[in-house]
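Note that one protein chain of the assembly has been removed; the remaining protein chains are unaltered in position.
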Amino acid sequence: MKVFLAALAFAAVVAVGTAIFLGGIQQQSSSAFSTSGARVGDPGNNLMVPG
Amino acid sequence: MARVKFLCDADRCIECNACVTACKNEHEVPWGINRRRVVTINDGKPGERSVSMACMHCTDAPCAAVCPVSCFYTTADGVVLHSKDLCIGCGYCFYACPFGAPQYPKVGNFGSRGKMDKCTYCAGGPEADNTPAEYAKYGANRLAEGKLPICAEMCSTKSLLAGDGAIIAEIYKERVMKRGYGSGMWGWKTAYSDSPTG
Partner (left out) sequence: MPGSLSTLKVLCAALALLFVVAHPAAAQLSFKPTAEAVQEDKLLNALKEGDKITGRVSIPDKMSSSLIQPAGRDWRDFQRSTLPIIGGVAIIGMLAVLAIFLMVRGRIRIEGGFSGKTILRFASFERFIHWLTASCFIILALSGLNISFGRMLILPLFGPEAFSTMSGYGKWAHNYLAFPFMFGLVAMFLIWIKDNIPGKLDLQWIKQGGGILANGKHPPAKRFNAGQKGIFWIVIIGGVLMSLSGWYLLFPYIPGDVTTLQIWTVIHAVIAMLFIAAMLAHIYIGSVGMEGAFDAMGTGEVDLNWAKEHHALWVEEEQAKGQAPSGTAPRGVPAE
């Protein structure tokens, strides 16, 4: 039982850790597709529904 | 009731991107989201043609068919809309869409790409018409004001037509007759399988 619970805990920790890490390297489309030719100020948040 | 469609007359399109700019301005679309875009075929070669493409609001929309949470709906006018409250941002609609209409606010890590956004035919979304809540989620609702999509209204050469499918098909056919040529009703066969020629 202990081993099973340890496995669940480990899975949860890795999953959450991955979520935090990947969330950190996530890019908004507005910055990912900016080019040197396009000077993008604040792209605004219209149409961006969180989640 | 009118069944509305888009028709881009590629023989008139000059790739000015007024349609794109008008859409971006009207709905305050952030950079990186491309509800409408202009694609140029045979660029620089004889027979270069540009086509303005956005959601075609298909009959039997494939996006609606594949959505795992069934967040799409078709209005009485034939406009295909979706609910950003139900959308889980899985991206299935993008795989199914023949026209690449679905757009996502973030790029990497698929799981957190955010809620899908696309051309709404300037018809807003499930929120109440012309409210700030609707504008913040889906952009302007011109259809509720009795107006046509702004991209077609702003087209500098009247190549992009929007409105009752039968009427714009008729307009296009008249043009083809008069000038003697036409590169086709781009996307109609794929989008409107029930009436591919209007």
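As written, the chain order gives the labels A and B, with residue 1 at the start of each chain.
To be clear about the criterion, a contact is a pair of C-beta atoms (placed from the backbone, for glycine too) under 8 Å apart; a residue touches a chain by one contact, two chains touch by 3 or more.
As the structure is a computational prediction, the values presented were derived from the model and not from experiment.
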item: From B:38, B:123, B:143 or B:162, residue that would touch the chain that is not displayed; value: B:38
item: Of B:96, B:136 or B:171, the one touching the omitted chain in the full complex; value: B:96
item: Absent chain, residues of chain A that touch it; value: 3-4, 6-8, 10-11, 14-16, 18-19, 29, 32-35, 51
item: Positions on chain B contacted by the hidden chain, ascending; value: 10-11, 17, 32, 34, 37-43, 46-51, 53, 62, 65-71, 85-92, 94-100, 107-112, 179-187, 189-190
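Everything below uses one rule, namely that only the chains that are shown with their structure count from here on.
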item: Complex contact set, residues of chain A against chain B; value: 22-23, 25-34, 38, 40, 43-51
item: Complex contacts: residues of chain B adjacent to chain A; value: 27-33, 84-85, 87, 89, 103-109, 111-112, 114-115, 117, 135-139
